[in-house]
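Below is one structure, written out as structure tokens; comments come after it.
Apart from one protein chain that is not included, each protein chain of the complex appears where it belongs.
Our next item is chain A:
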């Protein structure tokens, strides 16, 4: 019966495994940091978006105020005669 566990060239495999560990340390290090970079970008985007949103909100309010003021000025300048004294 064929038994498992027949690593034919155990020493070579051992060396290769060791090298593999080292290589993979490098790879996972890089890939983890790339992921961190991505995470940062995602978070950055989110933060920027909400900052822009709050800016937008302020602009909206200002815009409406400005519209009102414009309307007020409009009423005044349309009736020049009132100020003619």
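Everything below uses one rule, namely that a residue touches a chain if its C-beta (ideal position, glycine included) is under 8 Å from a C-beta of that chain, and two chains touch if they have at least 3 such contacts; residues count from 1.
Definition applied: contacts and distances are computed from a predicted model.
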Protein name (UniProt record) of the chain left out of view, among "Ribosome biogenesis protein BOP1 homolog", "Transmembrane protein 203", "Multifunctional methyltransferase subunit TRM112-like protein" or "CYRIA/CYRIB Rac1 binding domain-containing protein": "CYRIA/CYRIB Rac1 binding domain-containing protein"
Positions on chain A contacted by the hidden chain, ascending: 1-10, 13-14, 16-18, 21-22, 24-25, 28-40, 42-44, 46-47, 49-51, 53-54, 56-58, 60-61, 64-65, 68, 71-73, 75-76, 79, 82
